[in-house]
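Quick notes on the structure that follows.
Only one protein chain is missing; all other protein chains are in place.
Chain naming follows the written order as A and B, and within any one chain the residues start at number 1.
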Amino acid sequence: MGEAKEKEVSNVKEKNLPEIIGSSNKVLEVDLTTRTSTVYQVTDEERRMYLGGKGLGLKLIYDRMPAKIDPFGKDNIIAFMPGVLMGTGAPCSGRFSAVTKSPLTGIMDHASCGGPFGMSLKTAGWDGLLVKGISETPVYLVITSSGVEFKDASHLWGKDAFETQDLLGKNKNAGAAVIGQAGENKVLFANIVSGKRFLGRGGMGAVMGSKNLKAIYAIGGAYKIVAREKEKFDKIKKLATKRINANSVTSDMLRKFGTDNLVTYTNIAGIMPVHNFTSGSSENAYKLSGEYISENFNTKHHTCKPCTILCGKTGKFNGKDLSVPEYETVGVMGSNLEIFDPVLIAEWNDLCGRFGMDTISMGGTLAWVMEAGEKGLVKTNLKFGSPEGVAEAIEDTAYGRGFGQEMGKGSRALSQKYGGEDFAIQVKGMEMAAYDPRGSYGVGLNYAVANRGACHLSSTVMAQENFVHVLDPYSTIGKHVWVKFFEDFYCAMNSLHTCTFTSFAYILENPLTKYSGLFYLKLVMGYLYPLATKIADISIYHKFWSTITGMKMSRSDFLRAGERIHILERYMNTREGITVKDDTLPGRMLKEGRKNDPKGRVVPLEKMLKNYYRIRSYDENGKPTEGIMKKLSIAVH
Amino acid sequence: MLFKKNVVIPEYYEFFNSVKIISGYKALEAIPFELSRLGAKRPIIITDKGVAQAGLIKYVVDSFGGTDTVVGAIYDETPQDSSNIVVNQIASIYRANNCDSIIAVGGGSAIDTAKGVNIVITENSDDLLKFMGNYRLSKPMKPFAVIPTTAGTGSEVTMVAVIANPEKNVKMSFTSELLLPKFTVLDPRMTASMPSKITAATGMDALTHAVEAFIGTQKNPVSDAFAAAAMELIRNNIVTVVKEGGNKDVRLAMANASMLAGLAFSNSMVGVVHATAHATGGICHVPHGVANSILLPFGLEFYIGKSPKTKEYIESLLLHVAGPEMYVQTAPAERAVKAVAAIRSITSELNKLCGLPVRLSEVGVTEDKLESIAKSTLNDGALSFSPVEVSFEEALGVIKAAY
Partner (left out) sequence: MKAVSDYKEIVPKKKWFETIVVRVFFFFIGMGMQTAYRIDPDVRKEVDSWPETFSFCMSVVGGPSMLMLKKAGSFQYLGEKETFYCDVEMCFKNITFAYLIMTGRISVPNAIYHNRQFVKGSLNYGMSIIRVMNIVQTLLLPNFLARFYIKKVPKLTLKKLVNRAITYFNIGYGVIK
């Protein structure tokens, strides 16, 4: 805890710098084709309606980018968006957003990352950076408070993501967002790397690669960010920190054991993927748990900055200092491939990190190839339970060599070519995270309707269903309401922007929730959900926003903004061709029970989906109705 | 009352055994026919170094002569403490040689290993962890036969197997009727070569099984009958078998006794003697039979002082461990103490004959280990079947007395 405090302070306390009170509202727009840049001033109206971060990024792209453009074309825009919290020293505020059109899914993509780039961009005075166009030669950008410089990147081209960052130079106030070889080779799930953290999903790295943009190097430290209502802000900050340190999930499980502590819960609940999601638990899963890893691999904190929860870890694997793979990674690259050796997974995780590739999509694709090999659809030496050839396959994918070229297109493309679509575990082209929806129905709905594809972060109902046990995982009752509530709420949270894990502490440590017994909580959340979504305490979030910007923001305004962001994203996706038939799950989740489930249950999606559409105001094709667009003041174009 | 009512019907009990027993001279020669009845023609033989060096495998292989049964493979490297690694290795040998059945030739170690192999082959999974516990197996197993070469563990008729998992550092135990062999062959040739000290120790293990089954919580008329027969055979033969290892009649009698004791205890379970013996074996690597032999009298003395009901059973025990003459000559009040004395006289005679130890201090147990032995006794599964609740101090008392 002491350590956490120190970090916060060191990042904020700079002497005698010019101050930005609230937010600068300046967005730097860069065109790589013409090598020019302009500055856009965000209006108060846009700020209030879209908050910042993800929301504002989406809105800016919506205003600038027509539908149906090629994700790899010059028209695609990638937006890097810190929120208003960044730089203020609020707990877990070291995170920024990126928005673009995904080459993997062909629809809008948002990702969040805790690397140093966000802070540097923000303290250089920018509330956002939009990049469009295509450079003829490899280029990298240097962003300072005075604008952008275009620099030749030919010496960086071909280098991995960690090396590239080293070559760009170390500077306390600087942070980079770079791509590895995978991004250069336009692997559809290549990611963007900042520090040892990632803009993970949807292939944003390939978008940068298609623009010939190897890296963006931001040199910050030019401004100090201060809240407009300083005293009120400090009070809330104190409360937030107190709640984080009081909550057992954030201060104990995540801080000590990282996200891998979830293995225990998912394995018990049967939602830990095994053998490409044919089974839901394993006797050997304990070897992937955070508890086992921290006991055996001498783990240390290595987190987003600033952060108060401290979930990120590094460890000593086979004598090497490597990042401890996150839960999703040990799930999809471990149990799902039937590999239970943390050392191997850490090595593959490191490989993916260096090449700049999303581990979830990589794992899902590997699992598909293994099963397709088993079924004789493709020829491969990859086999479940055997580490042989996996590292090579990862490398081939990153470089687009041999069959790796096809693996780099993800499991949807592979299954369309070779068959086996039922066991391509993806939605809208994005591979599923490591929670089996057949043991967590709410997650099933979440995967089906999440804007960017099978994303687990769009509404984390598995926590209520299987970690805190307040919702029945096998019931459909109220799930549509919870999914909608969390989608709206997380959209708003990602627009602040702060870490999702704070929600455990901020919401659950509210005295009313904390001291009401389990039964009442179960009753209220499970059956009186309309009431529960009205009273869940999210005050810390909107109060943070309003004390920093000095603008009023009520609970309902805040959730309304979240809803607006979600609906806008959905609307943009429908322009790209998303309809009701895309809001579905892989065949396996709808037709085939888990092997170790004697009842053989599948996700009863249809019923939940219908209810969800109703409360979301989508028409039968899955398009937001005019009514809701109007209500949320989203201009149609 | 000269004879107490010995047969008691418990409130509830279960008894199961399905092993065909083939006992006698040239019994081995029945194997090919029995195998063919089960549709098997290519058994793998699982055994250990000691047994192989004693030349016993030759008898088994020779018995197949003149039939179309062939031996698929012989694995003779089973260690004392078999692990999942060994089991998986044997399973791959089995698969590579297209075997269709399993024959275990050896003592408890080889037999337990073979049971583990059968699980791995049948369930087609090299992950034994999944089957730990009772009743976890469901598929019909491969034809499995056991030829015991020690006369003690009774594993040829028990449904338990214990296999170590060094990686997770646990002793995995498996219980299922499916683990029972289809048949077992007791042939005096197979135990004739056993060294006298092992003969004595394993014989005492068998006696301990019978005694603990007879006074245990789950004693029942079926197990009592087997236990009584076992004790009579042991009392009449254990000394002779150590003296005259080559005597086929006594060897066969002891093999039967061990099997009968196995039948008895596998259904009515063992108690504090085995719990302390397991703990001693686990911590100080004392052979199972030796530990039992040392601890048996002390365990009984502990029971006598603790539970009147168990004391009554121990009184009846005198009839079986010392014979009817001794039983009628002894006043009822002294029978329990006499029963313990009778067992002591057996062990002290064996001590003179072949140096079978009678004290824990003689087998390398040091005083500083006693507490940890007592602690691990408390976590031994056998203790839950002890007729009296045992606390740490009490367990320590038994062990100290035997030290």
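Miscellaneous remarks
The working rule: a residue touches a chain if its C-beta (ideal position, glycine included) is under 8 Å from a C-beta of that chain, and two chains touch if they have at least 3 such contacts.
Model, not experiment: these values are computed from the prediction.
Within the set A:261, A:451 or A:611, the residue that contacts the chain not displayed is A:261. Only one residue from A:469, A:555, A:575 or A:631 touches the chain missing from this view: A:469.
Taking the complete complex into account, A:248 is the one of A:43, A:154, A:248 or A:416 that touches the chain left out.
Even with one chain removed from view, subunit A keeps its contact list with that chain: residues 248, 252-253, 256-257, 261, 264, 267-270, 280-283, 285-286, 289, 291-292, 295, 439, 469, 474, 517-521, 594, 596-597.
The set of subunit B residues touching the chain not shown comprises 11-14, 132-136, 170-173, 175, 217-218, 269, 378-381, 383-385, 388-389.
By our rule, only the chains that are shown with their structure count from here on.
Once the centre of each chain is set as its mean CA position, subunit A and subunit B turn out to be 59 Å apart. Every residue of subunit A that touches subunit B in the complex is listed here, in rising order: 283-284. Within the complex, the subunit B residues that touch subunit A are 127, 129-130.
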